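This report refers to the structure that appears directly beneath it.
Part of the complex only, each chain left as placed.
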Amino acid sequence: MQKLKSDLCKFVKDRNWQNYHSPKNLAMALSVEVAELVEIFQWLTEDESYRIASKAFIELKDEIGDVQIYLTMLADKFNLNPIDEANAKLKKNKKKYPVMDNQFNKFL
Amino acid sequence: MQKLKSDLCKFVKDRNWQNYHSPKNLAMALSVEVAELVEIFQWLTEDESYRIASKAFIELKDEIGDVQIYLTMLADKFNLNPIDEANAKLKKNKKKYPVMDNQFNKFL
């Protein structure tokens, strides 16, 4: 992640794109990339969505890459590491949705 | 990333949520989380978006975490690592947008 961060930073600087990359704009760009991911699955059933065709798979890889790129650049504007934030959020979610309830539900 | 992946996998299994997590549904959930990120910035100017208030900052951290979580879970359905895909996509982008042009532009 550190390497990706610095590679992205260099990529943007080399092209003089910093001024376009306000957090507001990066959030917009992120949402556009995610929609391109959604587009791959929109007319598939849930079952079909597990086994996408090889052409769509290449697109899927590209779009996952793009989403990670914009997420990393946006987080970097605030000195955040998205993996660290994911770990922190997962910890919160564990408290919010305790396993107990679900184990109990299994008996009902 | 490997640890996040296995932690997420355990989290989902412990709660019996696998059936909800088709790639189609994960893509939808990802788009909803990204919109919550966009919401933080929607009425701010680009300048303001660099310096968000401390309450919004906590929200920002949570939403960045959520986006990374869903992206990781979606990628994992296809045995993909989003960081690897980001590196591969960055490589493609470097070819697509060569630095030469931009350096040349500087002289115009």
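We just call them A and B in the order they show up, numbering each chain from 1.
By definition in this document, a contact is a pair of C-beta atoms (placed from the backbone, for glycine too) under 8 Å apart; a residue touches a chain by one contact, two chains touch by 3 or more.
Please read all numbers here as calculations on a predicted model, not as lab measurements.
Visitor: In total, how many chains does the complex have, if 2 are shown?
Guide: Taking the 2 displayed chains as part of the assembly, the whole thing totals 4 copies.
We take it that only the chains that are shown with their structure count from here on.
Visitor: Based only on mean CA positions, could you tell me how far subunit A sits from subunit B in angstrom?
Guide: Going by mean C-alpha positions, subunit A sits 2 Å from subunit B.
Visitor: Across the complex, what residues on subunit A touch subunit B?
Guide: The contact residues of subunit A facing subunit B are 1, 4, 7-8, 11, 14-16, 22-25, 27-28, 30-31, 34-35, 37-38, 40-41, 44-47, 49-50, 52, 57, 60-62, 64-69, 71-72, 74-75, 77-78, 80, 82-83, 85-90, 92-94, 97, 99, 102, 106.
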